[in-house]
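The complex is shown incomplete by one protein chain, all other protein chains being positioned as in the whole.
Think of it as A and B in the order they're written, each chain with its own count starting at 1.
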Amino acid sequence: MEGRMDAYARFRPESSTVPASGPVAIRILPEVARFSLRIAPADLGVASEAFGVALPGRIGEIAAFGSRRALCLGPDEWLLHAEEEEAHVIEAAFAERYAATPHSLVAIGDREIGISLEGEEAATLLSTGCPIDLERLAPGTGKRTIFDSVSVVLIREEKDRFTLEAWRSFMPHVLGLLETANRELAAGL
Amino acid sequence: MSTFRVAGRGRIDRSRPIRFTFDGRTVQGYEGDTVASALLANGTHLMGRSFKYHRPRGAVTAGSDEPNALVGTRRGPGRFEPNTRATMQEIYEGLRTESQNRWPSLGFDVGGVNDRFYMLFSAGFYYKTFMWPRSFWDKVYEPVIRAAAGLGKPPTEPDPDRYASRFLHCDVLVIGAGPAGLAAALTAGRSGAKVVLVDEQSEMGGSLLSEPSVEIEGQPAWDWIAATMAELASMDNVRLMNRTTAIGYYHQNMVGLCQKLTDHLPVPPEGAPRERMWKVRAGEVVLAQGALERPLVFDGNDRPGVMLAGAAQTYLNRFGVLVGRRAVVVTSHDSAWYAAFDLADAGCKVAAIVDTRAEVMSALREQARVRGIEVLPSHTVTGTAGRLRVKSVRVNPVVNGKVGAARSLDCEALLMSGGWTPSLHLFSHTKGSLHWDEEAEAFLPGRKTEACRIAGAGRGLWGIGKALEDGAKAGAAAARALGHEAEAKSLAVANDREGRGVTHKELPTDRDPGRARAFIDFQNDVTAKDIRLAVREGMRSIEHVKRYTTNGMATDQGKMSNMNGLAIAADAVGKAPPQVGLTTFRPPYTPTTFGAFAGYHRGSHFEVTRKTPIDSWAEEHGAVYEPVSLWRRARYFPRGNEDMRAAVARECRMTRASVGIFDASTLGKIEVAGPDAVEFMNRMYTNPWTKLAAGRCRYGLLLGEDGYIRDDGVIGRLSNDRFHVTTTTGGAARVLGMMEDYLQTEWPDLRVWVTSTTEQWATIALNGPNARNLLAPFVEGQDMSDEAFPHMSVAECTVAGFPARLFRMSFTGELGFEINVPARHGRALWEKLWEAGQEYDICPYGTETMHVLRAEKGYIIVGQDTDGTVTPDDAGFGWAVGRKKPDFVGKRSLTRPDIVAPGRKQLVGLLTDEPDVVLEEGAQIVADPDQPKPMTMLGHVTSSYWSETLGRSIALALVAGGHGREGETLHVPMPDRTITAKVTGTVFFDPENTRIKL
Partner (left out) sequence: MLLIHCPYCEQDLPELEFAYGGEAHIARPADPSALTDEEWRDYLFIRSNPRGVHFERWRHVHGCARFFNAVRETVGDKFLMTYKTGEPRPSEEEVEARLKELSA
């Protein structure tokens, strides 16, 4: 039981750092405006116009402009990221187009917590819970996948830097596993 | 005192002596030794006692197929591992080992009397010996056998070690790093393919480690290994994993590897896991597992000092240990002749080579002659002598099938070889077929089901040269199949040791075969006689013979015994071996710790524990938790020394008296948005939604197509096109999945989308007569009067400055509100309400009080008061069904014959005649407590509580025909008494709903 309490006591989404436990730097990312956009693929142009970024049409692709970026998660599903201050502007831009182009834009900024994993062994660290072949996840792409038993969105920012987002209540579990595995990498075995 | 070490032999590091203990005695070995090799170097052959007869046993192999030399290893509290193979465990300074299955000591063991009564323990003894009298089963057999049974003793402390796991993807996985595997890995690695090479041993090289006299490309074998390993290690695309066992081969080239990381280290590094499970997905697999040597089956073949000839050769060449100074070799295969020569050259007096065959290559006979070794062709072995170690062996000539006069040969070691069995365990895991090869007298790989190639001795090829060539070809073919350019380079081999042999059933004897202790499965103490008895008693299938005799069922999984068992069973049945067939090999290849399978899933990470944004407040305020699906939820908040009943009674009182605050964040939430949202809701839920105005909410009931209740929750219409749906805590993912299913596959034309917002919002419920008084001052953007915001309303506004979705609703029967704010603000809002609530004597309550308050009102909990066979009518929720709607999920089923039939179990209230008695949830209900057993059950109690509000117990129950039984007295038989209760309606408190309308 002690381990259980400890793991939760240490975890505070408000704090931005996770105690260094190994060669991979694990950081909790600042809050962002986050939306789940669902729209018919035929209406992608309208959505691109509303968001100000040409939304990618292929699952896994990412498009960005300034601090806004969009990841195509499914044939009619995009994950949008933006700075928090921009949330209302984005909502308004989509709302304006709703009547002519129905869609669903749902704020999920608080639903997930994002973390960053950086270091030469970041992919190895992820392979402790992630069954996909990470070599096939090219830098600049992302996808929804699974880490341990948890549904996550994984973005490969660079070869050795990943962003991982999971629903808030699952993050302590994911982080705990990553820290354990990071210590394992530090042990060198 | 290493009296059996041979100078200049072996790969051990003589500059690094290591001391460990065996049964408390200090033993010295060297770095590179296994427990077995170090004990043998000190002249110790006796390493354990057998499972059933407690016969003295020594190491019979030098590898993972070892059935006898199982020891317990210990390195401190909780770090005790039974059944460790002494032949695999590397020694380190401070290692403590102990022998098993003996009491009081290894040399003198009381359980050894079993051996005298072996006639009692014949095949199937489990089914025969312990049957009668009946009373003996409980008093004698069970306790005595339990105490004596088992292989080793499990540790009692929690395992302090950590275990790891990893996924790995590669092009070519090569399993086994003997000559074939090394050549395969080298060839594939040079092609640029991503290669993983694994071997269960501490160092790679396989049989080459035991064959130093072979030359490859002009280099001594060991130099070639060193050069090859150096080249492999230099390639970035090659991963080398020793001490790693491929335990199972699964679909689409997924192979499980268990890597031992620290069991060989005197001091494991901080944070290092003990073992790691690798789940490898390979494009191509090369199985280069080689072959396993078989023992010969003769009386006394299990005595310490009797071992496989190949093992003796390994002990000499790899570990520099002579297994005896005077040895006899008995064989049906040429390979044992080479072992005899190596031992003779190292100073062992090989008294004789006893070969079952009449004809042996003249070159071998010539080499024996040169070394002065007597050769006895066409001979059999009919017995051994010696109490704790073999002293002599009895050999007889066989002429025209007749066993001639016996002769005794003194020896310290008897080396046997019954030929070699290709190791096809992993191949068999894939359901690849095996075919019987007449010439090799072995099962060889046949039709494949996976992208794999078998190389070397595993497919019956014999000799280093052939293994290297075959391995290189397999490696090249595997790389080419994945689009790499690869060429199998041929390697020149000198001093190769090619050979052949024949296979036997038990060897012929001049003695009564019924008294022969000729072992097949050493670990499970199965003899040739047991197999024949099983066949005589009617077992025909090899699977039945296996289970009846337990042959091949020990932890070595028949690696040594399988083929000998088959040969004898086939002979007894009167069929050829391929007609009898092999038993099925199943994973794991060698015993694997539970830790390795559990991996990271232990302690706090046994499974996910989800916590709400308010959980930390509850923890600081002494909440007692309960698990609800993956969440942990505050169950109650005890004050002082309160127990649950007292705390819950107080929480109920305070909430109904003034105001209670409850964390409802775990409720599932789904945003349903789009022009067709209302149409979608009409189709999904039983209720009608068209007329529900924006800003209002309604209790929604969700069925499956079978008409049974699946989920429920309050649903708010935020605008014409947007609904905020709530679900049960446990049903959130299921309901979302169900909605997506209908949208994607049945109604793709609907323009509506669903998004989970469960964790977007923290949800705080305020209930009680003072709920509005507490909340209203915090609300901006919504008139909180009863007229402007009546019961079952929803609004988007701000609460304490946080953007909020505010519901007026109640799950307690009191005036109630549920405030949803973005999750990050959940705790802050809670604290503000908590602070302001002090004025109203606010009370935080948990799930238990929530359950009591809702039960007092007859509100159901889906999954507790329903069980997947309850319809809306059964639950008394017919009012929630929009019967005028043309269709909704499950509507058609509500007129199914069995759903409209009388006598269905229906939800009712139960009030015990004794108001202080609280029924047990799950208790069965009968109409007549005096009826004979088995009684006719009418139903069961689904919810039962002490109601502080009513000052008595209340219960809900599903009862056959319950709605027609109001006023009836029913009976609840319990172990100590029968409780009587009256059937009532389900609403116990405030049936007019006056309190929620404040």
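Basically, a residue touches a chain if its C-beta (ideal position, glycine included) is under 8 Å from a C-beta of that chain, and two chains touch if they have at least 3 such contacts.
The structure displayed is predicted, hence computed values, not measured ones.
Within the full complex, the residue among A:25, A:54 or A:132 touching the omitted chain is A:132. Of the listed positions B:24, B:514, B:574 or B:897, the one in contact with the omitted chain in the full complex is B:897.
Contact with the omitted chain, checked across B:157, B:543 or B:741, is made by B:741.
Between the chain not shown and the residues B:151, B:254, B:553 or B:776, the one that touches is B:254. Note that of A:21, A:101 or A:145, the residue touching the chain absent from this view is A:145. Counting the whole complex, the residues of chain A in touch with the unshown chain are 59-60, 73-75, 77, 131-132, 136, 143-146, 151.
Residues of chain B in touch with the missing chain: 250-252, 254, 279, 281, 431, 449, 705-706, 737, 740-741, 744-746, 748, 886-887, 891-893, 896-897.
Throughout what follows, only the chains that are shown with their structure count from here on.
Interface residues of chain B facing chain A in the complex, by the touch rule stated above, are 162, 164-169, 261-262, 269-273, 279, 281, 600, 603-605, 607-613, 615-616, 619, 631, 671, 673-675, 721, 751-761, 822-824.
Contact residues of chain A toward chain B in the complex are 3-8, 13, 31, 36, 38, 40, 76, 98, 102-104, 106-112, 124, 127-133, 135, 148-150, 167-170, 172-173, 176-177, 180-181, 183-184, 186-189.
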